[in-house]
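Excluded from the complex is one protein chain; the other protein chains are retained at their positions.
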Amino acid sequence: MLADSWLIARKDLQVEIRSRIIINQIAPYTLLIMVLFGFALDANTQTLRDTAPGLYWVAILLVALLAIQRGVQIEDADAARDRMLLTPVSSSSIFLGKSLALFVQLLVLEVLLFFVMMVLFDTSVEDPLLVCLSAFVATVGIATSGTLYGVIASGVGVRETLLPILLLPVLAPVAIGATRTFGDAFGRVNADGWAWFGLLVVFAVVYTVLGMFSYGQLLEEE
Amino acid sequence: MLADSWLIARKDLQVEIRSRIIINQIAPYTLLIMVLFGFALDANTQTLRDTAPGLYWVAILLVALLAIQRGVQIEDADAARDRMLLTPVSSSSIFLGKSLALFVQLLVLEVLLFFVMMVLFDTSVEDPLLVCLSAFVATVGIATSGTLYGVIASGVGVRETLLPILLLPVLAPVAIGATRTFGDAFGRVNADGWAWFGLLVVFAVVYTVLGMFSYGQLLEEE
Amino acid sequence: MTVAIDLREVVVLLSHFPALTGATLRVSQGEIVLLQGPNGAGKSTLLRLCAGLLPIKEGTAKILGQDLGENRRRVRPDIGLLGHKTGLYEDLTVEENIAFWASMTRANSQEITDAIEVMGLGGRLRDVLARQLSAGQRRRTAFAALLVQRPPIWLLDEPHAALDSEGRSLVNELIKNAAAAGATVLLVSHAAKELSALTGRVVTLAGGRVTSDSGGNGSEVNGVS
Amino acid sequence: MTVAIDLREVVVLLSHFPALTGATLRVSQGEIVLLQGPNGAGKSTLLRLCAGLLPIKEGTAKILGQDLGENRRRVRPDIGLLGHKTGLYEDLTVEENIAFWASMTRANSQEITDAIEVMGLGGRLRDVLARQLSAGQRRRTAFAALLVQRPPIWLLDEPHAALDSEGRSLVNELIKNAAAAGATVLLVSHAAKELSALTGRVVTLAGGRVTSDSGGNGSEVNGVS
Partner (left out) sequence: MITTVGPFNATSSRSTRFLGLCLLLGIPALILFAFIFSPEDDSMEDAVRLLYIHVPVAIFSYIAFGVTAVGSICYLWKRSRWWDTTAHASAEIGVMFCGLTLVTGSIWGRPTWNTWWEWGDVRLVTTLVMFLMFIGYLALRQVPASPEARAKRAAIVGIIGTINIPIVNRSVEWWENSTLHQQSSLTDGNLENLTLFTWFLGTLVIGITYLWLLIHRFRVGWLETEEERLGYGAAIEERQAEAHGLDVGSTGIPEEGENE
């Protein structure tokens, strides 16, 4: 099963690398979002520094939406999804594979954006372990729930706009939790970072399990 | 020429109304973006009130990206763009038609989002005329430049992600200008709203003219 | 002989429209059947139904003895479907596409090389992106991805579409070989003549049901004109 | 007789690949020409070139006397192109699609009604969304949108694709009428037999150039194989 997942993830990553969309397009987009925030907040350095974790995760969510849509679109463009159903590969494998590819892409973007934030918003990290772990777990949550909702929102010409409204409320706990852990790790707020980290772990586990069991049901086209 | 534009705009709006995407999906999405900002700025009401104009226009830009992509996608899905080239309709008409449809959609969304902002961010308007005029002109600018860049970023499977990075920097003047006029109209900052309004007018005029003359060139596929 | 496909009075709705209105069809294992009928008759729908991709509203459908009404998934790995759309990834090359589908269906690299050669996709084309293929080259790639799968049931929607005459006789050859090796083949075509060398059994669909069948348990016998 | 299409040693690059490598072809006004050749020969590229949709790298191309090298746009309103893709809007109905293209090409409502009737899209189908059509119904809709345009030059890429036999004879009929009314028609097909009743002139493309021409100023004469 894991071998199949890996094949599917590798295919998705191969498509991404080939079209160089992440490097050439999504990465600059994340940058732009941060800059836009800078404008919107009117360059008040203190405000920026305080709200950096929140803005970081909002930017990541917006970017994740793009990446998820790409992932769905790759399968939809020429009915590859149907073709995939006609193979012995289990739907849990497909789910894990698509999630894994999304996870890797998001992680790359997060690392990039993190350095941008460090420079632009002048943040400093006090607890690197918490930052790494929480980013890792939050990304697992985003990738699994995103893959699940990507297929829920797919189908006849509705994808681009239905996905955000279904997924963003679901990701609200991740956004809040990751913002708090980052805030704690940056020494900005007195939140209990590790408690919020627990929330992220629960979220990731719940959606991984949920996805593995219900993805197959949802893949059916009609 | 204007009659042709109207036919094209009507077709786009018809498609939108048919798929009910604006009401069911894009409108809630704008709401969600505002909510996300609320999270990210972590409940500091004063900050929110001060930055409301900026956040409003960032949200509108992000939503405009979606609407532009829809507009391009409608033409690309089954090569209708090529078909359009093989008619006696001038490319300026196509440009005006697509822009008009985008304009109408954005205006509807702006009105909706405006009321949401009034309530959620607790803003009050001191100069309604400036608000209406600047929103109108800014929307013309976004619609025309969006239509123009939408076609630049279309083509070989790159649309969703290429557009934001091309368009957002272009729209930076609109974002700043409209934020300032709103800030002035809300009595929040001491900017000279009407001067910024002038900038918006210039932007709108420049992109309308630019679009009418260069759109035809850009429509060519290869 | 074993019955591979057994449809009885199947009704299928596609967003409320009855695309199949009580289709009955039996195909034995190893048989080649040609489906024809006017546009909108329900031929493509019938193929997708047999692939276990559509829910059944009424009637029963059994594929290789498995009831689709109970479980549509179990039979799917045994199905090779070539529809109007081809299931290729635009940003992968011909070879990468075929290799991916081969890995999904547990084929080995020798089979990949063979399929590429057979379909005439060797040489330059091997490394061309799917988005840069001509219509016929695309169909060939899709066919190669089907070949590596070697499924017991082949469902081909207009297998000759976009192929040149050499490609057409090649496909005919491959279908014949597959059937000889025991595969069951359901073909949809509007150019019955070109495929008539393959089979004597022509089934006509109209209005979502089978209206005539020149073989099997058919109501009348018709040669291919 | 006036020359409608005049290509001389045309070279066209599609993302660096020479899809046409020096194609030469002359077609008189009112003539019907059948293009054939193996997959990837460059037939679709040739049609898109004649429609003024592709830039010319070398050689000259004149359509209705207008040089495409100078201005590719002027000739476009005179072109009716039916490619592998059909140019329909998925969320509009059959009638809305046809009416939209009719309004773009200044056709009146009578012509719309006629085209719908002729292509057999009356009744229920008129109000069906394009996304819910079968493959053949889609092609019929696209053909109807072409009919309302009544262009002087018809470029048809596999006009028989996905059509049932009634649709095929209908399309043949329409092509014959158009040519009789003075339109120039360039057809691409792999099933030359079915279209051979329309014309005696069959041009074969291979490797991006014309290798044989059974009529016109052809280098050799070839029957339809």
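The first chain written gets the first letter, and so on, giving A, B, C and D; residue counts start at 1 in each chain.
Methods note: a residue touches a chain if its C-beta (ideal position, glycine included) is under 8 Å from a C-beta of that chain, and two chains touch if they have at least 3 such contacts.
The model shown is predicted, which means the values in this text are computed figures rather than measured ones.
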_I'm checking contacts with the chain that's been left out. Which of D:T60, D:T113 or D:S165 qualifies?_
D:S165
_Chain not shown: contacting residue from B:G38, B:P173, B:G198 or B:G216_ = B:G38
*Among C:S28, C:Q66 or C:S212, choose the residue that contacts the chain missing from this document, as touch is defined above.*
C:S212
*Which positions on chain B touch the chain that was left off?*
20, 24-25, 28, 31-32, 35, 38-39, 41-45, 48, 119-122
_In the complete complex, the non-displayed chain touches which residues of chain A?_
152-153, 155-156, 158, 162, 165-166, 168-170, 172, 210, 214, 217-218, 220-222
*Missing-partner contacts on chain C, residue numbers*: 11, 13-18, 21-22, 36-38, 41, 55, 57, 202, 204, 206-209, 211-212, 214, 219-220, 222, 225
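Rule of thumb we're sticking to: only the chains that are shown with their structure count from here on.
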_From chain B, the most remote chain by mean C-alpha position_ = C
*Where the CA atoms of chain B average out and where those of chain D average out, how many Å apart are those spots?*
38
_From the mean C-alpha coordinate of chain A to that of chain B, what's the distance rounded to whole Å?_
26
*What whole-number Å value describes the gap between the mean CA coordinates of chain C and chain D?*
29
*Residue numbers in chain B touching 2 or more other chains?*
19, 157
*Enumerate the residues of chain D that touch no fewer than two other chains.*
14-15, 90-91
*Across the complex, what residues on chain B touch chain D?*
4, 7, 11, 14-15, 18-19, 74, 77-80, 82-89, 216, 220-222
_Interface residues, chain C side, partner chain D - complex_ = 14-15, 17, 36-41, 44, 84, 125, 132-137, 140, 158, 160-168, 190-191, 194
*Contact set on chain A toward chain B in their complex*: 19, 21, 24-26, 28-29, 32, 36-37, 39-42, 47, 50-51, 54-55, 57-58, 61-62, 66, 69-70, 73, 77, 157-158, 160-162, 164-165, 168-169, 172, 175-176, 179, 189
